[in-house]
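Every protein chain except one is present and positioned as in the full complex.
And then chain A:
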Amino acid sequence: MTITPDLLPWQEADWQHLVRYITGQRIPQAVLFAGNKGIGKSRLAERFAHSLLCSQTDTNGLPCGQCHSCQLVNAQTHPDYIRLNPEEPGKAIKVDQIRHILSVLSLKPQYEANRVVIVEPADQLNISAVNAFLKFLEEPSERTVLLLITDKPSRLPATLMSRCQKVYFSKPDPERVKQWLFDQGIKKDSELLLSVSKGSPLLALDYASNNTLELRRKCFDQWLDIAALRTHPYIVSEQWVKLDPALLLTWITGWVTDLIKCCFHLPAERLINRDLFEDLHKSAQTLELSRLYSVYDLMLTSRNRIDTQLNKQLLFDELLIEWAQLNEK
């Protein structure tokens, strides 16, 4: 049995690109996988890693599944297959972790094929971790390939970017994804799911299986309640921090984006949140565009703050109070 992930239908071209590295025998020392969340970057990186680790890849660059390396990969005990993640989800990757890895990487790989290090998410490397890593990125030890995965490439320092081959994943074709979602058993709302997840298929699937649309509707109603002064921001933010703060921030940013679009009288199909068009449109008529933009700016700033040490409840307090005040006049 093999644990190599299957190729998702929209990844064919990207995969061929990666395979050419192997078949052409010009494997780069570092590859950066950049693209939206939920598009299948990790799966593809894993698949690529398995191919790199295998000592007898076939002509299509696929792992043989038989050799000793492949057996070790399948047993998840391959010594040359290293993953570097934050110690806790959402926290930074610390310099100590890098130093530990570097001491391992200073030795030769244990098997005759390549050694692979997957760093995910690469944007969570803190500044000292990046600096400790730079030297190695430039001159890695032999047969070692680094795969860096990120959905926020703009947050990576230029010194890191410049040392990597970049593979950018574009948004997959919606029709193809809809078909795929249908095959996965998502029979309804696939259009909306895809729109809310910004075209990321895996995220859409995740939303569908967790009933996320329902939660989103509930949060949106609370958001409207704040605007109508039916509830106080702090009461809502207290509940929201217990959910997924990063996700909620994405949602409210989406709502504000759509409000701005509504101010310019864009039709419903151009919105991210088509199902909320009625409410958004009504709300937009009473709002002042310039102040809406300042709330939007605050949301963008908050997106950079959400992964830091800052108190998340206070962060939502601020956003929601500003939102409430926008609606006061």
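Just so it is clear, a residue touches a chain if its C-beta (ideal position, glycine included) is under 8 Å from a C-beta of that chain, and two chains touch if they have at least 3 such contacts; residues count from 1.
Quick note on the criterion: contacts and distances are computed from a predicted model.
A.B. asks: The complex lacks one chain in this depiction; which UniProt name from "4Fe-4S ferredoxin", "Cytochrome c oxidase subunit 1", "DNA polymerase III subunit delta" or "Spermidine/putrescine transport system permease protein" does that chain carry?
C.D. replies: Cross-referencing UniProt, the chain left out corresponds to "DNA polymerase III subunit delta".
A.B. asks: Among A:Lys171, A:His232, A:Arg274 or A:Arg303, exactly one should touch the missing chain; which is it?
C.D. replies: A:His232
A.B. asks: Write down which of A:Val145, A:Val177 or A:Leu315 is the residue touching the left-out chain.
C.D. replies: A:Leu315
A.B. asks: Hey, which chain A residues sit against the chain that's not shown?
C.D. replies: 231-235, 238, 305, 308-311, 314-315, 317-318, 321-322, 324-325
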